[in-house]
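Heads up, one of the protein chains got dropped from this complex, but the rest are sitting where they should.
Then we have subunit A:
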Amino acid sequence: MLASSTSALGIIFPNSYDALVPELSNVRLMASIPFASRYRMIDFILSSMVNCGISNVTVLVRNNYSSLMDHLGSGREWDLTRKNGGLHIIPPYAEKQNKLFTGHVEALANVLEFLRHQNEKYVFLSDANIAVNFDFNAMLKAHIENDADVTAAYIAEELPSSALKHTANDRGLYYTFALTGTRISKIYINPRDTGIQNFSMNIYCIERKKLIDMINTAFVRGQVYFERDVLAPNLESLNVQGFKYEGYAARISDMRSYFDENMKLLDDENLDALFDPNPIYTKIRDDNPTRYIPGSEVSNVMVADGCVIEGHVENSILFRGVKVAKGAIVRNCILMQDTVIEEGAIVDYTITDKKVVISAGKEMKGADTFPLYIAKGHRV
């Protein structure tokens, strides 16, 4: 790819905030959590990058990444099977000096050599815990106009309840910003403030050469976290700009928010806001269309292809290949890929992971405030 003055490459940290949803990340990582009936969390940020012309994307996986590797494959569905650039998945220990990392500084230090050999002028860093149709070009434009060293995207919103409850160290760090104009004057680490905050999306824009210098210095000093150790102490010398994101965003911060953010998409307005104007790409499974057999009853649902519905389904999200047998009742549920609800079973406020079977006549009931979760492959 020709290096133009505005070209950028992307780096995604798919493991960030795994600990917020220990149930779902037991068999996978944050980026491969199924979302919105046929997607995985990473599809949103990855498709956004591709739709903004970023065709060189590196995914720095840490652990538990087989599901993500399987999902991404060669990157074809995202148009990232390319001669120049394309998709790179870099696991720890990929090279002799690579270590299992804790924070982003270490993760990036592992790939400095790779970064040195790229042509793009800018780098976008992002996690994968927010489903968003993000305009990286608008952020890059702001970055250039503000003559920023680093630009950080944020959403003005209240902190999720999980952030207010947990102590910092066991669930990962999160950040809010104090702004002077658009410039970030202070970064708060794991704040407990209520009310609207400038809540970081952990999406950063930075010149590639500057990033290499910063990481080099920080790594030598034994620093771990990019925000805490590199940005926060240097806000006077670095021009760190805030970029306010005002579009639709679905942030996964615990099981409850995972449930709620899925359910919110039953409202067409939210669905359109997340999926328009740019398409979100995902792995193709070649399922047949969903079949509604005589006797089925459905109301207020989002259903992917490959399902066979004979029973009653309402207020629910069904992923690909779900079967709901005759006489079964499904309400307020998220049923992941290939879940089977057998005859006469009743499930309410339940999240079933992949390939769960609820056998005939069983009753599973969670609550509005606490959805039940059934782990991958279990038969109830």
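Please note the rule applied: a residue touches a chain if its C-beta (ideal position, glycine included) is under 8 Å from a C-beta of that chain, and two chains touch if they have at least 3 such contacts; residues count from 1.
Simple rule for what comes next: contacts and distances are computed from a predicted model.
**Student:** UniProt protein name for the omitted subunit, picking from "Glucose-1-phosphate adenylyltransferase", "Proteasome accessory factor PafA2", "LemA family protein" or "ATP-binding cassette domain-containing protein"?
**Tutor:** In UniProt, the chain that is not shown appears as "Glucose-1-phosphate adenylyltransferase".
**Student:** Which is it among A:Leu112, A:Ala273, A:Val301 or A:Ala375 that touches the chain not included here?
**Tutor:** A:Val301
**Student:** Which one, A:Leu318, A:Met336 or A:Val356, makes contact with the chain that was left out?
**Tutor:** With A:Leu318, A:Met336 or A:Val356 as choices, the missing chain is touched by A:Leu318.
**Student:** May I ask which residue of A:Arg38, A:His71 or A:Arg228 touches the chain that does not appear here?
**Tutor:** Of all options in A:Arg38, A:His71 or A:Arg228, contact with the hidden chain holds for A:Arg38.
**Student:** Considering the whole complex, which of A:Asp147, A:Glu246 or A:Asp268 touches the chain not shown?
**Tutor:** Touching the chain that is not displayed is residue A:Asp268.
**Student:** Write the list of subunit A residues that the hidden chain touches.
**Tutor:** Looking at subunit A, the ones touching the missing chain are residues 36-39, 76, 266, 268, 271, 275, 279-281, 284, 286, 288-294, 296, 298-305, 308, 314, 317-319.
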